[in-house]
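Missing here is one protein chain; the remaining ones are kept as they sit in the complex.
As written, the chains take the letters A, B and C, and residue 1 is the first residue of each chain.
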Amino acid sequence: MSGWERHASSGAFGDGAVRTYHVSKSYIAGTFALHDLTLEVKKGEFVFLTGSSGAGKTTLLKLLFAAERPSEGQILVLGRNIARLRESAIPALRRRIGVVFQDFKLLNRLTIEDNVAVSLEVVGTPRREARARAFRLLKQVGLQHRRYHHPLSLSGGEQQRVAIARALVNEPEILLADEPTGNLDPELTIEIMDLISSASTRGTTVIVATHDHNVLERYGKRTIHLEGGRLAEDTPATGAEP
Amino acid sequence: MSGWERHASSGAFGDGAVRTYHVSKSYIAGTFALHDLTLEVKKGEFVFLTGSSGAGKTTLLKLLFAAERPSEGQILVLGRNIARLRESAIPALRRRIGVVFQDFKLLNRLTIEDNVAVSLEVVGTPRREARARAFRLLKQVGLQHRRYHHPLSLSGGEQQRVAIARALVNEPEILLADEPTGNLDPELTIEIMDLISSASTRGTTVIVATHDHNVLERYGKRTIHLEGGRLAEDTPATGAEP
Amino acid sequence: MKRFGAILLSLVRSGFRGLQSSPVTSAVAVLTISVALVLGGGFALLVSNMGGVLERFGEELQVVAYLEDGLEPDEARALADSVRTVEGVAAVALVTKDEALRRFRETTGGGALLEGLDQNPLPASVEVRLIEARRTPEGLAVVVSALSGLPGVSELAHGQEWVEGYARFVALVRTTAVGLGIVLGIAALMIVANTIRLAVYAREDEIEIMALVGASRSFVRIPFLIEGTVQGAVGGGLALLLLYTGYLLALPQLEYGLELVLGNVTPHFFGASGALTVVAAGSGLGLLGSATALVGARSGS
Partner (left out) sequence: MKRFGAILLSLVRSGFRGLQSSPVTSAVAVLTISVALVLGGGFALLVSNMGGVLERFGEELQVVAYLEDGLEPDEARALADSVRTVEGVAAVALVTKDEALRRFRETTGGGALLEGLDQNPLPASVEVRLIEARRTPEGLAVVVSALSGLPGVSELAHGQEWVEGYARFVALVRTTAVGLGIVLGIAALMIVANTIRLAVYAREDEIEIMALVGASRSFVRIPFLIEGTVQGAVGGGLALLLLYTGYLLALPQLEYGLELVLGNVTPHFFGASGALTVVAAGSGLGLLGSATALVGARSGS
């Protein structure tokens, strides 16, 4: 048992929702998408993730919800060690995490309401309730009038908002959002970011990967900056709440 | 024959690369994605297209390369009337237009070099030449080292740059770019926008849909603003070339 | 409990939603299953009808016990009765000397051949038919040895060769039927599995996305299994319909031919249990097909 693991099991991490410890990820032998990354995000914290194209933002998020396994290092998410998680334990973990994918990943054969409700149905929420909650979320992202439409008949920004609604609908303990406003205009961006930050004030730990400097400045939260897979900067929150 | 068509056939449009005349597009009966849009873009012009999510930007671009047909009105692109174009004449038109899709639309089963080269191969460019030119474009978007990889192993921003390379590789007469920098950080955004604007200076007519106010300000080009499918504002270029 | 019910409902619903939302793929799968079942079911029908024909062939098999010349009609009848009690004997018919002569005249056409004789040279005989289980060389030997011990029997004609030929023919037909049945069954299973596998492949994205939003393995997979089973059942029903149509169309032709060649064997279609078996086979194929298809599908984790 390494020193780190002894710490983890003895609860020395305190209120860490996410901890990575010397994590590396290599897709192609000899190159690293992430390299020796050690960081902690506390419960309820709101963190921005920045870095240029290919810096490893998406990779880091993927590791956190066990879509990929680290090549090296240990990852603790909600008290579970991702590197050693059994395959069968993954769904249970994912239900506690909401994810907005960079490419949305909507189910094209379902209506957008069903797309949002699916997050609830997988945990056995009765359909009526699931649909009612999905409707509420769709209203918050301004798409309630489209609820019976299918994703392919929505504009890019509309699809993105469906993805956000799906990630938030089951009030996850952690929200991972990958470029959630890349297809939105500045006004909508603020609306959506306000929605996300209100989830954060209700206790959800939030990690948002973004390129949008206006957003970074406006919210003034802690910002983790990646460069070529390495942690380049970790700027604490300025407290400039809008 | 309407007055407009007589104009068109007598060449009264002069050097218009794109003209729309009272164009409407309705996907769902009773609602309009575009409504009564009349505008002209001259040959070699550089135009930004703005508007909030669902305003009709993508719809307009789709109409211009005949991915959709207008519900009403006439569209003239490179001298051809889209509303009446025979199915079999569409490929020839599309080969003169480069398109960066909002959702990239890369061929996942091909390498990224082949993805770029495919634009050339459809017109019968010999493979050697097609690959050489694809390589040159990949270099310009900074992805030459990934040329043998497949799109799914690229980050979002990397995929977007492949899409841009594919749109530019056959030196199209018109470039339609739908949110081409939505997944790029500010530095890369400028690089890519410079690439696009250099194509424009070589004579390509460029229409870029974007939400990025920094870009709009930096380039100070003519900006067409849509609101709910209608033309809300048409701001001429400020001439503030960077 | 409520949670479980909700999940179950949601599984069934999304199974049917799958059918509905990809009608072309579903139709293709149903069609393929029904084509496979038409082949398999048609073959089963053929074999079951051939069974009747074989049965008739087998009935031709008999052991003839020629009787000693001096035997009185009463004695002959008593002997026939005692033969009836021998194990393995299904039916016994007494052929008197007169009857034998009549038959001979009939078959040789005219019987001028025996005209010059002052007395009937043909012996009386007892014709013995065997029960089905004894229509083998071994079974025959048992019956023959029992008969040959009876007093009054002068000679036994038992067509040993015929029996051997028949037994081998039946064995050949059975082996061929079983062999072809296995080949057809495997072919049907493979074809159906392949079709459903491709249908699942087309929806791999969906499987992956479901896994990414926290669906368990079974939550993702069960709808596909339900879908496959339903497709299989529908395919089975369609196959039954096609088979019956084909049967009705082919019947006039077949009856005419079969009657001439094989006597009055009446062709028959599946009964209720046979029909049910076809539909069940369809469901089974669909279920098994989707189950094997899912083995290869990427899971998104």
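Just so it is clear, a contact is a pair of C-beta atoms (placed from the backbone, for glycine too) under 8 Å apart; a residue touches a chain by one contact, two chains touch by 3 or more.
Just so it is clear, the structure is predicted and the values come from calculations on it, not from any experiment.
Using the touch definition from the header, name the shown chains in contact with the chain that isn't displayed.
B, C
Touching the absent chain in the whole complex: find that residue among C:P73, C:G179 or C:G271.
C:G179
If I consider the whole complex, including the chain that's not displayed, which of B:R127, B:H145 or B:H213 touches that chain?
Candidates B:R127, B:H145 or B:H213; residue touching the omitted chain: B:R127.
Which listed residue, C:L9, C:L31 or C:L251, touches the chain dropped from view?
C:L31
I'm checking contacts with the chain that's been left out. Which of B:A67, B:A83, B:L216 or B:A237 qualifies?
Of the candidates B:A67, B:A83, B:L216 or B:A237, B:A67 is in touch with the missing chain.
Footprint of the hidden chain on chain C, which residues?
On the chain C side, contact with the omitted chain comes from 24-25, 28-29, 31-32, 35-36, 38-39, 42, 112-114, 116-117, 121-122, 164-165, 168-169, 171-172, 175-176, 179, 183-184, 187, 190-191, 194-195, 197-199, 201-202, 246, 250, 253-254, 256-258, 260-261, 296.
Contacts of chain B with the missing chain: which residues?
65-67, 87-88, 90-95, 97, 99, 101, 105-107, 109-110, 118-119, 121-127, 166
We adopt the following convention: only the chains that are shown with their structure count from here on.
Sort the chain contact graph into one of these: line, ring, star, complete or other.
Topology of the interface graph: linear, an open chain of contacts.
In terms of Cα-based centroids, which chain occupies the most central position?
Checking distances from each chain centre to the full centroid gives A.
Centroid of chain B to centroid of chain C, CA atoms only: how many Å?
67
Once you find the CA centre of chain A and the CA centre of chain C, what distance in Å lies between them?
So the centroids are 61 Å from each other.
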